[in-house]
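The other protein chains are all here in position, but one chain of the complex has been omitted.
Let's look at chain A:
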Amino acid sequence: MKSHSTICIAVLFLFSCGPTKQKEELINTKASIPETFDISGKNLKVITTMLNRYDSTTSLLYGNEIAYQSAMQHLKKPSLGEKFTLITWKQQSDKHWFGANIPGDLLAVEILEVGNNQQKTELHYRKLLGKSLTPVTDTLGASDRVNFIISQEASLTP
């Protein structure tokens, strides 16, 4: 009798400890943006999303109100006071939906600010790499990236 109840309890235990999902697993930690950067606290709006088929990367472009308005109007040239932030991830397949790719490892955060110096437009471009957000000192290719960011159009949102 005693061994019976022990078995019963053991079986109950097995079921109760079965595959219950941990809350942690659901958060996309790979793709998460370090809290120190605080992107959602920066008062930026989402301008658009884009991806590159050959690199298997996906990005989100953010901007302050001025940048958002320029992108809405397809200005495609820098205006004073604009601040853009472009976040790029490696894509990964979505474990919940065969047919979708979602952000994977965080690859880079690029920041473009349009200032001026004695009436002349000045572009400040910075690139931070990986989850550690390590600043890139090499400026090779920076002007291409600036053009890429400036030329983006806002997604149509009714």
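Methods note: a contact is a pair of C-beta atoms (placed from the backbone, for glycine too) under 8 Å apart; a residue touches a chain by one contact, two chains touch by 3 or more; residues count from 1.
The definition used in the following text is that contacts and distances are computed from a predicted model.
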Considering the UniProt annotation of the chain absent from this complex, which name among "Glutathione ABC transporter permease", "Aerobic carbon-monoxide dehydrogenase large subunit", "PadR family transcriptional regulator" or "Heme-binding domain-containing protein" applies?
-> "Heme-binding domain-containing protein"
Those residues of chain A which, in the complete complex, touch the missing chain = 20-21, 23-24, 26-29, 31-33, 35, 39-40, 45-46, 48-55, 58, 60, 91, 94-103, 152-153, 155-158
